[in-house]
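Complex shown without one protein chain; remaining protein chains in place.
And then subunit A:
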Amino acid sequence: MITIENLRKTYGKLQVLNDVSVSFAAGRVVSVIGPNGSGKTTLSKCILGMVLPDSGDIKIAGESILKKYAYRSQIGYMPQIGRYPENMKIRQVISMIRDIRKDVKQVDEELIGLYGLTAMYNKSMGSLSGGTKQKVSAALAFMFDPKILILDEPTAGLDPISAEILKSKILKEKKKGKLILITSHIMSEVEEVADEVMCLVDGSVKFHETIADIKAQTNEMRLSKAIAKIMNDEED
């Protein structure tokens, strides 16, 4: 569904993405892992067109998306740190986005209900805690029934119950044949929801395999140990 070809991006002298080529199929949950500053967020922002790559191509359903914008109707994005106009209320943000996306008939409000956001509709975005902002971001990402979901550290600020709600929502959407990209540092969580793991180190793809394959190759039962083993092996 998404094909990335020889993607490169530098910020000044810093090479953030170095010749990344991967492809992700529909109906899969792919976890993008890697140390801090390895280019995970930059990669997802490139797919969204927020960051413009220096060279290379990104294709969604066979078509290049560079310099286009209509394709974003198929993507739901949940940023790592959701930033919203501080003086707008939750209700206003949600109704504004919905107003802009009026063409979408089927609106998925499940997360708004499960997170009890309606009770907080009149709170301004500036007064919300980080976790509540995350809930708003999650609700917005899933709202328009997108074919691709990009979730950047979705559970980082959420309490365990809210994180659980999000995980079950991710699995539910996966069954509908959606492609879900998750960046995360929490290996237990990755193991729970993901089918494949893609590891970025210093802007290059270290490996991109299914969780079962990784475990089989390393003879480890737990994903975190398996990945630690791979990383250590490469260093030796």
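By our rule, a contact is a pair of C-beta atoms (placed from the backbone, for glycine too) under 8 Å apart; a residue touches a chain by one contact, two chains touch by 3 or more; residues count from 1.
Basically, contacts and distances are computed from a predicted model.
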Which protein name, taken from UniProt, belongs to the chain you can't see among "NADH-quinone oxidoreductase subunit M", "ABC transporter permease", "Transketolase, N-terminal subunit" or "Putative integral membrane transport protein"?
"ABC transporter permease"
Candidates A:96, A:161 or A:212 - the one touching the absent chain
A:96
Missing-chain contact among A:8, A:59, A:72 or A:208 belongs to A:72
Out of A:87, A:106 or A:129, the sole contact with the unshown chain comes from A:87
Which parts of subunit A face the unshown chain closely enough to count as touching?
11, 45, 48-52, 69-73, 75, 77, 79, 83-87, 93, 96-97, 99-101
